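In what follows, a structure is listed as structure tokens, so that the remarks can point back to it.
Coming up: chain A.
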Amino acid sequence: MNGQYASLLIALPLLSAFFVPLIKGLGERGIKYYLAVITALQTGIAAWVFQQVYSTGKPIIVMAGGWKPPVGINLYIGHFAALFVLIVAVVSFFTAVFSIWSMKVQPIDKYAMLFLLLMLGATGMIATGDIFNLFVFMEITAISAYALTAYNKTGEAAEASLKYMILGGIGSSFFLIGVALIYGSLGTLNMAQIAQLAGNMNPTVAQVGLALIVFGLAVEAELFPLNAWAPDAYQAAPHAITVMFSAFVVKAGLYATARLLYLMQAVGSWHDVLKLLVAMATLTVVVAEFAALRQKDVKRMIAYSSISQVGMIAFALALGSQAGVDAGVFHMVNHAVVKALLFLGVGYVGIKLGGTAMENFQGLGKRMPLTAFALTIGSLAAVGIPLFNIFWSKVRILIAGVEAGYTWGVALILGASVVEAVYYLRFIHAMWFAGEGERMREGLAISLILLLLAALVIVIGIYPDYIWSLAQKAGSDIFNVGQYIKNVPLMEVGA
Partner candidate 1 sequence: MIDWKLILEVIGILLYATFMGFIFMGIERKAMARIQRRVGPPLYQPIIDTLKLLGKKESISHGFIYDFGPVFALGASIAALLFIPIANFQLFSSNADLIVVAYLLEVPMLGIMLGAMSSGNPFSAVGVQRGLLTMVAMQLPYGLALIALIQHWGTFKLSEIVALQGAQGWSVTVPALLIAMIVFDIVFQAMLGLEPFDIITAPAEISMGPMVEYGGKHAAILFTQHAVQIFAETAFFAVLFLGGASNLLELLIKQIAVLFIAIFVASIYPRFTIDQAAKFFWKWPTILGIIAVLLTV
Partner candidate 2 sequence: MISVYYFGAISLILIGLYAVLVKKNVLKMLIGLSIMETGVNLLLVSIGYISGRSAPILSEGIGPNQAVDPIPQALVLTAIVIGVATTAMALSVAIILYGKYGTLNVEEIRRLRG
């Protein structure tokens, strides 16, 4: 049962995506249940891989076609990748179950295919060990994301998808230029080898190459000036898909940025790039929080809040210290859980009460108490109240930030999170203490998922040690590149 079975993580979604047209005959419900089964299977494999990597402590290296790197393309499933592939799979499973009930728009088989491709793309981006392979998986995620954003076929959905497409297109083109420059000067695409040879690159080419790669990935990872597409895409996409966007699609982009950033440590102007990224990340947090203050649509408000939390993760990852990266990864895990909970809840209310405007949420406590309770837990966690999970990661990020010398950055982020507290608490007040309505029946499956996620939030909040140890291992997987190079069995090939 050696590591080769880990490649199933990529193969399973791909095969089952192309298998969908064949089973179109089973009808709409059949496809939805098929989707749920596949994502359940994917979660099983991911859990097995997670258990394998974390028990043995050694990453799983999957060589495509048996070719040893750097000639062949390899998948590097280290501590971070194992953890996050599991999160991707679990969130996809939850969204699959949610879309069984919530997805009404017709071509369900197209929806299932795109859903699986999106999951595949994200898993691929996280697991790959080769930068061009990263570009391919990024494009797979991007294209399926464009299609899924436009899935509702309404004017707004098409507009959002167009914006995402144009900005994503520019970003990926420049990413490809960066890859071309790196390949031009180093002659290799394998990440481990790039890390080894990065030192003796021509400084200007290295600087421009690194800058363009980071620029390309920053569009995907929603950093400040480049995230203008994100709020529209989150709002217009179907509710289930927004959960996936905020829970792991953005994280894949962030992880890729962090991985490439730390691989190219040897580049001369590395610290300047870090400073630029920290500045952009702080601005992301501040602008997104301010933008969310007077939102009329709850889904767009939570989208802005998700962007600002992602900005905080980027701030942590760009600090350039081990503590910073660990805190960033810990926040990624917490953010995925909290935002999945919030978007699932908002989506559920959006469908049941028709639309996610703030008016529908007035007096939600009286109409749908369970969902309101889950949303309250989610909002309190997002604000960073103690005894909830984000408190721990936020404190760690801010302390690491000050330690890395960015006191002003931390002060700005703290100011922004005061603003975040205001609009979330207004949201809670609207739900529980304003408006009225009589009790409505709430679906069992959805409520179960919401309560499970809420329980997870509280458990991590009260006992964060286990998740924190995972985050530390995952953080060191990104941070110390030496260990990464040693793990990848590089074949000695004449340059």
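Criterion applied: all candidates are chains of the complex that A comes from, given by their letters.
The definition used in the following text is that contacts are C-beta pairs under 8 Å (C-beta built on N, C-alpha and C of every residue); 3 or more make two chains touch, one makes a residue touch a chain; residues count from 1.
Keep in mind that what you see is a predicted model, and the values were worked out from it rather than measured.
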| item | value |
| --- | --- |
| Pick from 1 or 2, the complex member that touches chain A | 2 |
| Chain A - residues contacting candidate 2, complex | 132, 135-136, 139, 142-143, 146-147, 150, 153-156, 158-163, 165-166, 169-170, 172-173, 176-177, 179-181, 183-184, 189, 231-232, 235-236, 291 |
